[in-house]
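Quick one: the structure is below, and I'll ask about it shortly.
A protein chain is absent from this complex, but the other protein chains hold their places.
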Amino acid sequence: MSRHYQVAGRTLSAVDGVTEHFPAGSITTIVGRSGCGKTTLLRLLAGLTEPSSGEVRRDPSDQVGVVFQEARLMPWLDVADNVAFPLIGRLDRGEVAARVEEALMLVGLAETRRALPVQLSGGMAQRVAIARALAQQPDILLLDEPFSALDAFTRRKLQRTLVDIWQARRRTVVLVTHDVEEAVLLGERVIEMETGRVVGRVAIDLPFPREATDPAVVDHRRNILARLVGGTDPLP
Amino acid sequence: MSRHYQVAGRTLSAVDGVTEHFPAGSITTIVGRSGCGKTTLLRLLAGLTEPSSGEVRRDPSDQVGVVFQEARLMPWLDVADNVAFPLIGRLDRGEVAARVEEALMLVGLAETRRALPVQLSGGMAQRVAIARALAQQPDILLLDEPFSALDAFTRRKLQRTLVDIWQARRRTVVLVTHDVEEAVLLGERVIEMETGRVVGRVAIDLPFPREATDPAVVDHRRNILARLVGGTDPLP
Amino acid sequence: MSVRRILVPTTVFASVAAIWWLAGRAGWTNAYLLPAPSAVVDALSELTASGILLKHTLVSLQRVLLGFALSVALALPLAVLMSTSRPCRAVLDPLLEFLRQVPPLALIPLLILWLGIGEAQKLGIIVLASFFPVFLGFRGGISGVDPKLIEVGRIAGLARREILWRIVLPSALPELVVGLRISLGYSWRALVGAELIASSAGLGYMIIDAENLARTDIVLAGILVIGAIGLLSDLLLRIAISRVFPWLSADLEAARA
Amino acid sequence: MSVRRILVPTTVFASVAAIWWLAGRAGWTNAYLLPAPSAVVDALSELTASGILLKHTLVSLQRVLLGFALSVALALPLAVLMSTSRPCRAVLDPLLEFLRQVPPLALIPLLILWLGIGEAQKLGIIVLASFFPVFLGFRGGISGVDPKLIEVGRIAGLARREILWRIVLPSALPELVVGLRISLGYSWRALVGAELIASSAGLGYMIIDAENLARTDIVLAGILVIGAIGLLSDLLLRIAISRVFPWLSADLEAARA
Partner (left out) sequence: ADPATLRVTYVTAPFNVPSIVERHEGILEVDFGAKGIKIERPEITSGAKQTEAIAAGAIDVASVLGGASAILAKANGVDIRVIAVYARSPKAFALMTRTDGPAALADLKGKKIAGPKGTTLHQLLVAALASAGLTINDVDYINMDLPTARAALLSGEIDVATLAGNNAIAVEKAGGKTLTTGEGLIHPTTVMAAAGEFIDAHPDLVEAYLAAHRKALDFLATKPDEALKIAAEEQKISIEDAKAQLPLYDFTPTLTDADVANLEADQTFMVDNGMLPKDRAIDIRKNLVAPIAFSTK
């Protein structure tokens, strides 16, 4: 599957001949340098972008939930209404309220339910976007650097929450991250990308929940990082 | 100095009684949980928000440059013109072009100079914003989680670039980050915030450039993290 | 704030009246073409006392509101249709663009042919005058909607109709409001043209009639009444909008603040 | 694309002409009020051959362009002034809001008093008709500018004027363009009203005169010419805008695409 763009008169292959299978109920993480095509791949999976060649096959009845790289909140709705947004019209009021409450609890924003998007900090907005996708309880959950604006504490908490939810419901999850440690902590499989291509697939055969201090995690992290950074390693 | 907001009818102290001195030529980093007031403090320093009480004192002739938490690019300008934006009208064409070229080089986007903001990936947009602030060569440089959308490799490279520039020019730099390691690697001093207050100041007396593997760095990181995360430490 | 909101415009209008009076006294203006404020006030109170003004006002108010409502009822679905369907746009765009340029006064013979000389013809003129601002404003608003928010709707599995209602409409609202306000203004402005033919009531008719009878004081009284009611209806429109779409009021305030 | 752009509207207009012709043949319409296309074409070619049409067109074109230019030249600085200065807003807003509601046809006696019966009075009518869409559109655009981008300008040390030129104007441009297009349309539409009085040339005069002489074929010919030139001027405006502000053309395309 490929996706090309025209930028300033030149053709750019954002995703270039990727063939990948994401088994139902699996959790996969994708890492790669800035601009390597992670977001584009996720958009192809979500059906938001048409592939220039190739196709995406999935059960059309599967509901997809996406956490975009930006928060993308409706500026005219408050926090709770933004989280409720995908649910309204498909669940009855009581259930919507319950799901919203639960999701806001999970991301630690129960107190902020009446704030408007302009009144949120960057990390708070990102957490509202996460809550919106979680409240939807989709069959396929796609997350694009969902924790990038969060501090270590909040991030760790939400990583655990995500693993818990995945273990409980076993939906298909694909998560893009630029944090290799996060990729190792969360993925059954880590996909490494470079300039539009998949250049590595690492199966992480460790039980959940995983600890960042686990030597196996540290090992995986070091190996993937080394490959990512390439010959001129400026990193530990 | 304090700053209060009205949110959904209640008063919220985003920054609450902070008194802080940032010596000229120093580099300071600020860490704290999501929503603790880091961005608000930076906005107060930049003069973009008026304090509800107290004041910000600085040399009015000092030029301020800001990297906002979001990229904030002008959608109608391409990458190079966005970087040139603050320079146009104050430098002659040749110098503008030279500075733009240099800044784009530093953030690794020299190839992309003719792309429009909509055509950029999240990390690329953030790097354009960094380039814009660097090209300005301000006396005071304020950065709000500037590397949050970047992969480990690009992030490490830009951290080095920032330190190089600071060492060469010795301007005042204040950097907000949610990555404690980054705070330790870049700050002469790390300020810890919690719910609007400064709760800790750590002087990091290590020479630049620092390595993440340096035991002193690892030590500082662990200590700060422990305080940030509080009693219920879910982290290594 | 609320006091200032009333005080300042009142002062402004009072000053204008004072200048007008002074200009008349000083002989700078022709008393026939611009009668003194007192003459206009006399005409106004006479018209009010006899109940004639009320009658004309009610007739015109009904025409304007009906015509404006018709314009909006036509413009909104058409704007949506043309923003979403390429064939509709291909067919309707040239026709509407053509119509948009044509003086409504030139169309009166055709309007008489199609709509007769009754109420329909008068509404037709008002609709012709007020359709396009709301139509084009809404289309502009729709085309300016952030595609990123639409994607959120698509992912949420929203139907086209829902995306329209829940994302496009709220996003396009600020521009739509500008369009609505321009349109409402043009509805009032169309009154004289609309009541040019076969009317026996209405403020436009009153003005034309007064002009024919060389009663410039009544003409001016009519202008004042239309202006004032227009101002009032604009205010009510803005209040209604900020009631229905409260998150907009900040925007509206910003526009005035 | 370019071929379709011409082909589709042509087909649409051709179909309308065909329906018009058929309706006439079938006797559904009155041949006096809606003469057959052939009669209108005859009138058009006669007017063209005698050079009368060209004369009228040039006179009107000049009036419309001048009036429109005046409107824009007044509206843009005024919109900026009123968006930035609170006292100006307090004083001018009520007056303009009042004027916005008043039928220009009712103001003709006053316009004669202030502007005479020459060219100024005709331009006055056109300006009255076309000022507000561009004015309100631009104000709406200004109030919709993302304050985050303005902050970027403030941090860059830009002066107010620069922020206006380099951030506010480009951001407000899509709405401004909608306003400009509506305004240009209303400039054309005002022609009949503008040339109602003391004209001896112009397409509006030609239409009024033809109507008085019961020459509906010429009235329709005039309507066609105004519509066609209006379409053309709208097209030229759009081209000019997309030349000057190339990043907008994507937006404009989206609006039409």
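Letters A, B, C and D name the chains as they come in the text, with residue numbers starting at 1 for each one.
Please note the rule applied: a residue touches a chain if its C-beta (ideal position, glycine included) is under 8 Å from a C-beta of that chain, and two chains touch if they have at least 3 such contacts.
Remember, predicted model here, so these are calculated numbers, not experimental data.
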Subject >> Selected residue (touches chain absent from view) among D:54, D:198 or D:235 >> reply: D:198
Original post:
Of D:65, D:78 or D:113, which residue touches the hidden chain?
Top reply: D:113
Subject >> Listed residues D:187, D:216 or D:233, member touching the removed chain >> reply: D:216
Original post:
Footprint of the hidden chain on subunit C, which residues?
Top reply: 30, 32-33, 108-109, 112-113, 116-118, 197-200, 205, 211-216
Subject >> Where the missing chain touches subunit D, by residue >> reply: 30-33, 108-109, 112-113, 116-117, 196-200, 205, 209, 211-216
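What we mean here is this: only the chains that are shown with their structure count from here on.
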Original post:
To get from subunit A to subunit D along touching chains, fewest steps?
Top reply: 2
Subject >> Approximate Å spacing (C-alpha centroids) for the pair subunit A, subunit B >> reply: 25
Original post:
Using CA atom averages as chain centres, what separation in Å is found between subunit B and subunit C?
Top reply: 50
Original post:
What are the residues of subunit D that contact at least two other chains?
Top reply: none
Subject >> Residues within subunit B bordering two or more other chains >> reply: 70
**OP:** Could you classify the connectivity of these chains, where an edge means two chains touch, as line, ring, star, complete or other?
**Re:** ring
**OP:** Report the complete set of touching chain pairs.
**Re:** A-B, A-C, B-D, C-D
Subject >> Contact footprint of subunit D on subunit C as seen in their complex >> reply: 8-9, 12-13, 16, 29-30, 33-34, 83, 86, 89-91, 93-95, 97-107, 109-110, 112-113, 132-133, 136-137, 139-140, 143-144, 174-175, 177-178, 181-182, 185, 188-193, 204, 207, 211, 216, 219, 222-223, 226-231, 233-234, 251, 254-257
Subject >> Complex contact set, residues of subunit A against subunit C >> reply: 46, 48, 63-66, 68, 70, 72, 74-77, 85-86, 88-90, 116, 136
Subject >> Of subunit D, residues touching subunit B in the complex >> reply: 148-149, 151-152, 154-158, 162, 166-167, 170, 245, 247-248
